[in-house]
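A short write-up of the structure that comes next.
Note that this complex is displayed minus one protein chain, with the remaining chains in position.
What follows is chain A.
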């Protein structure tokens, strides 16, 4: 039982009236890892997460969370997961600390609310009502409530939307701490750097389907546009270098002594460049594989046009 994935979604379909929000989505989340569900607005991220949380009934497909069906076994599942909604969920008239303490009361072995308040920088607003908190403070309170019950798995729907840089980093630190404690984290985001910084696995969702998945490195490595850069003495014989490289590679001296090679960058190519340099008495300085950023990958996958 312990080895089954934290989340296993197969062929999930969810329609709202005539609109298909999720259209045959597959998603597997290993236990104790951080998975970022990345996608443009309206891609079906929130719907997918809310099906996993048991809020919505799938129209087709199977969903298992911690081995349980969120719809029929919700009573068993809910104490084991933590949920942060995209917005709201808290009495407008409740004080921040009062609300967190209340959330803690609903669990058998909660985290000390004071610890979370300190960790998320909410000390100054313990007696402030939810409606008077800033957007960022509301987000952090909601995050605290999601983890206070010491869940095995947390779902965070856009946890850093609207946060200032300090609060973002506090949130990221908490997510890393959760992972090292063995808590699985599923978060939706449309911040590439967030996915790159936090996620063990990124699932790119567009138009209701998972169109790519892998670690940020794997996703960025894919494709043929990889670039290798190095510097050496100016005016190297690039024709000789190209002869040594696989067909289709490109080489250019961008500025005197600064070189760029484009092609399928793999260990073989690196070895070839290094040995060519050795033969020509060149010390390749700043030799670096330049990867695509996740943002490049994302835009390639989902298109650059603005969404309606």
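Definition applied: contacts are C-beta pairs under 8 Å (C-beta built on N, C-alpha and C of every residue); 3 or more make two chains touch, one makes a residue touch a chain; residues count from 1.
Going forward, contacts and distances are computed from a predicted model.
The complex includes a chain that is not drawn, and of the options "Transport permease protein", "sn-glycerol-3-phosphate import ATP-binding protein UgpC", "Fe-S cluster assembly protein SufD" or "Bifunctional protein PyrR" the UniProt name matching it is "Transport permease protein".
From the options A:7, A:25, A:104 or A:282, the residue with contact to the chain not on display is A:104. Residue A:83 is the one among A:7, A:34 or A:83 that touches the chain not shown.
Within the entire complex, the positions of chain A that touch the omitted partner chain are 53-55, 75, 78-81, 83, 85, 87-94, 98, 102-115, 145, 147, 149-152, 177-178, 181-183.
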